[in-house]
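Below is one structure, written out as structure tokens; comments come after it.
Just one protein chain is left out here, and the rest sit where they should.
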Amino acid sequence: MNKQTQDSPIVEVQKMSKNFGTTQVLKNVDLKVQPSEVMCLIGPSGSGKSTLLRCIAFLEQYSSGNIYIEGEMLGYNDDTDIRKLTSTNELNHVRRNMGMVFQQFNLWPHMTALGNVTEALVRVKKLSRREADEKGHAILKKVGLAERALHYPAQLSGGQQQRVAIARSLAMEPSVMLFDEPTSALDPELVGEVLQVMKDLAKDGMTMIVVTHEMGFAAQVADTVVFLDQGEILMKGSPKEIFQGEKPPRLEQFLKNYMDRNAFWE
Amino acid sequence: MMTFDAQLILNHLPDIASGFGITILCTLIACFIAMLLGLVVALGLMSKAKILRYPVRLYVEIIRGTPFLIQLFLLYYGGPSIGLYLEPIEAGIFALACNGSAYYAELFRAGFNAIPKGQLDAAKIIGLSRLQIIVRIQIPQMMVLIIPGLVNVSIILGKETAILSIVTVPELAFVLIGIGAETYAYAETLTVLAVSYLILAELTSRFGGWTEKRLSKYMERSI
Partner (left out) sequence: MLDFSTLLPALPVLWEGVQMTVLLSISALTLGLIIGTIMCTARLSNSTPLRILTKLYVSFFRGVPLLVQLMLSYYCLPLIGINTPALPTAIVCVGLCSSAYITEILRGGFQSLSPGQKESAIMVGLNRLQIVAFIELPQVIRLTIPALINEAIILVKASSLISVIGIVELTRVTQNLAASNFQPFEFYLTAALVYFILNSTISVLGLWVERRINSRSIV
């Protein structure tokens, strides 16, 4: 996986901080995600992984620093000295490049799988119902759910629901996909099918930022692994560097805990 | 000894039927207006602007903190003092609708809040507008969630129509109590009256159950 380091990252985070009230949960985060790069965010619970991802999606307003999506400033107008929120239109314009998949799937339960996938195609992209359905079927097929198109979320397994959620995002043809622990709410035997879809996506060249506790996935698929601890990036590197090289004690401890938890045979 | 004179009821059947019709009409119209008004009030209650939210909150609290009878008297007897001259039936429906709107509004608000935040995040990130999110994601789910509550409030409003008899709206209670006063056949008239309301309540709740079943066939009940 040799990536030419070109100078137009899809996502760029500069010195970004985030406070909830008086507590700072992200401190001076710097990140660059190149086209087709797969970046995995790992770190202990409460370290701010979800918050970072939600800031990149502007579901949370970041407090200082900058975030650029494909070169466009996210969420704020920065022409003047005083920072002002952009209009919803502008925000949606920048957001159009992003898809996001959540831990809890967040499917809309009153719509079928196909309905979930086509909703934004019809309402936002203004496709005709027929075009949207066609496209929806094609994408559902891609995630292996061709025959489940007319099922409602409640009639699908967790793994299937999460694949519908991925399809829903993919339908909008984003240039980067954000995943927040997409397999953490799944039964162990269903994790594989979702990871497989994500691996296929990576192979097809999708740019992805993935918060995960699946170290195997990070080791196999990621180009870059970022270790976040108490709101700060402690280490950033290739999977090899992170998992096998020299590392700060906090990361050492984190990985050791992970190994202990998953070891069932000594 | 108490006897039941069915013939007396049969003799007055046309009057009773017309009273029944007016009861149903008042209930339907009042419920309809109250729901529309309630939706607006609910949006006001959830507004971020205090200048909107506080007065709407006060409206809801006042309606819910005072008896319907007083609201009705204020509107019907007190209305002329502020230039509001209403027929009994107009005052009755208007008072009922205002009364119901406060209760429906609280239901709507609770329903909106019961929808998991994550779903709205998912809708936002995919680019749906605020209005599209309300219309396509929130309202359909909220409606299913709150059907039992809607049915309850509607039944209560239906029963409140009996109070309209006090300001001489010729609905069912007015008609039957009138016949009772004329003939002293209170046992017959009041029994018929009670049974009619029981039937109405039962029908409303059946209708609600049926709608709920139809709508929620595929909905996750756990949301």
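Lettered A and B in written order, each chain numbered from 1.
What we mean here is this: contacts are C-beta pairs under 8 Å (C-beta built on N, C-alpha and C of every residue); 3 or more make two chains touch, one makes a residue touch a chain.
Values in this document were obtained by computation on a predicted structure and should not be read as measured data.
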item	value
Contact set of the excluded chain (shown chains only)	B
Contact partner of the left-out chain, one of B:Phe20, B:Phe68 or B:Phe94	B:Phe68
Where the unshown chain meets chain B, residue by residue	2, 61-62, 64-71, 73-74, 77-79, 81-82, 155, 159-160, 162-163, 165-166, 173, 177, 180, 186-187, 190, 193-194, 197-198, 201-202
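Going forward, only the chains that are shown with their structure count from here on.
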item	value
For chain A paired with chain B, centre-to-centre distance based on mean C-alpha positions, whole Å	46
Chain B to chain A touching residues, read off their complex	116, 118-119, 121-130, 132, 136-137, 140-141, 144, 218-220, 223
Interface residues, chain A side, partner chain B - complex	54, 57, 59, 88, 92, 95-96, 98-100, 102, 104, 106-110, 112, 119-120, 123-124, 152-155, 165, 168-169, 172
